[in-house]
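First, the structure itself, so that you have it in front of you.
Only one protein chain is missing; all other protein chains are in place.
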Amino acid sequence: MAARKTLGESLREHGVSRRGFLKFCAATASMMALPPSMGPVIAAALEKARRPSVIWLSFQECTGCTESLTRSHSPTVEDLIFDVISLDYHHTLQVAAGAQAEAAREQAMKENHGEYLLVVDGSLPGPNMNPGYSTIAGISNYEMLKEAVAGAKAIVAVGTCAAFGGLPAAAPNPTGAVSVLDIVKDKPVINVPGCPPVPMVITGVLAQYLVFGKLPELDEYHRPKAFFGQSIHDRCYRRPFYDKGLFAESFDDEGARKGWCLYRLGCKGPSTYNACATMRWNSGTSWPVESGHPCLGCSEPKFWDAGGFYVPLSAPLGSPGSTLLAAGVTGAVVGGVAAALAKKRATTAAAEREPVTVEELEQKL
Amino acid sequence: MSDPMGFLLWVKGPGLNWALAIFALGMLVRIVEIFMLGRKTNYAEPKGGEWGPGFKTILTRSVADPGTFARAPFNVVVGWIWHIGFLITLLLFIPHIELFRGVLGIAWPGLPNPVVDAVTAITILALVATLVHRLQHPVKKRISTPEDYLVWTVTFLPLLTGYLAYHRLVNPYPLILGLHILSVNLFLVVFPFTKLTHVFTAFIARWYNGAIFGRKGVES
Partner (left out) sequence: MNGLNGIGLVVEDRRSEPTEWGNAMPILHEIRHGLRRLNETDEPTLIDLHALPFGPGDEERLLALLGRGEVEAQIDALGPTRVWESAFPGVWLVDHRNAEDERLALHIEISRVPEILGSQSEDIADAIVRLDARIADHTGAL
């Protein structure tokens, strides 16, 4: 299934001049957040790269990640990425093909055993859950994943659902949803979280894998540091306002109109690691904070259950007010009872006190 | 640490809830006991009121009397500095005000971040100075108990971790923020069982002192 010619040959066949190729590499370097001087390095690597086979499995997902990717802005660059890889299976994009798509998938997996890249979006019901919660062509997600992982070289978990469980795993998690990393322990896994991920990040990670032929440097959550190494807060253009202590207090108030920091409106920028602040969305048009909406923290685990989107980062989870009240009342009751008992003991002792005379004491002692 | 966000969410959720519960329970037990056990009945005829002088004394005792100041100027001055700094950092830093809004439902105006940052730095230095002083002063060293050092530590840790978190000196951020909140949880849990209760009892004691003197017709 995967073509055996190199990317360089493939591009020349497309009629892409050397200049066009250099432009493509410059754009790819920019997209991968590499210094622009890496353009020639990428050119040299891609020139010789062979098109790997890619199998894309979609499980319990909203299709937002696929939408994000196919919406990614420069058809020229992303198209070429997909010319660069051989997307041998994508069940959403191939839905019309039905059973033949499944046959194609199995053939691709067999022919490229040990070499193909497995991309997963969506979470999956855990191994002990009812497999009927999510199936494709009658095969449970878990079985399909296990089979696909066996012959994969590496797995890319796209979107917060695949990376961390995402929305299906949010309380009360009725399907027992788990992430890819919860299942896959013996193959390299790259997490590309985000709800959805910034489209250019998805293609950037694929491009990075193609250019360098190995996994990028990953953080503690298996996310590529190139895109997830900086917090939103550290790259936010509104940071000077935070540092000065100028905050918007409510939506569309004077501070909000002036573009002040959105911390008090619930921005999770300080604890969120993603590329939104620099790469932005919709071809670099804008991103949530620039549009006046606080960051949701969508590339972090459990972000759906992390308090509230409009509750500040420093606010507690749960209802501490009622805890304080209940505990206070209990304490007051306990203290009251203890004090009452102590007082009663004192009055009883005073009442039962038997006076002694000096003679009695002298006799005793 | 492999799951900083999980740590942060636990510490901010169940962790804080438990700490607040223990704090509230412990403190209410103590305060109710104090008020209910009260004082021995004074059979002498009162020569003045109790409530007025009681409240007045709460304020006037804030200033050390000349004798105390002469004997322990370091404690008075540095004590003032770090106490006030601690209160400013705790109550007038905007993210903290949002925390109080989440717990108590009320909020108030705050100070600009750089001002609070400077105050925190001064407070940390002053608090370290008190520890050094305690270790070097011949008498204070000998009368210090493990509780004294424990209380110093649980008071110092939130300031230190808060400073580190604000300046993002430890990566990733959820880890250091989690440690900051954990140190606060520790402070709350230790509070009712140590001399930290003076936060409430000092004012109660001042009232009682003023009331006793007032009843005797003596200026306090």
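The chains carry the letters A and B, assigned in the order they are written, with residues numbered from 1 in each.
Following the convention adopted for this analysis, a contact is a pair of C-beta atoms (placed from the backbone, for glycine too) under 8 Å apart; a residue touches a chain by one contact, two chains touch by 3 or more.
Only a predicted model underlies this, so the values are computations on that prediction, with no experimental measurement involved.
Asker: Tell me the shown chains the invisible chain touches, ordered by label.
Answerer: A
Asker: Based on the whole complex, identify which of A:Gly259, A:Gly321 or A:Gly336 touches the chain you can't see.
Answerer: If we include the chain that is not displayed, A:Gly259 is the one touching it.
Asker: Would you indicate which residue among A:Lys23, A:Arg50 or A:Lys187 is in contact with the undisplayed chain?
Answerer: Answering carefully, the residue with contact to the hidden chain is A:Lys23.
Asker: Need a quick check: the contact residues on chain A for the chain that isn't drawn.
Answerer: 16-20, 22-24, 26-27, 29-31, 33, 35-37, 73-77, 235-240, 258-259, 277-279, 283-284, 286, 290
Throughout what follows, only the chains that are shown with their structure count from here on.
Asker: Which residues of chain A touch chain B in the complex?
Answerer: For chain A paired with chain B, touching residues are 219-220, 231, 233-234, 242-245, 247, 263-264, 270-271, 273, 300-302, 305-307, 311-318, 320-321, 323-332, 334-336, 338-340, 342-343.
Asker: Quick check on the complex: what are the chain B residues that touch chain A?
Answerer: So the residues of chain B touching chain A come out as 1-6, 8-9, 12-14, 16-17, 20-33, 36-37, 94-96, 98-99, 101-105, 110-115, 168, 172-174, 177.
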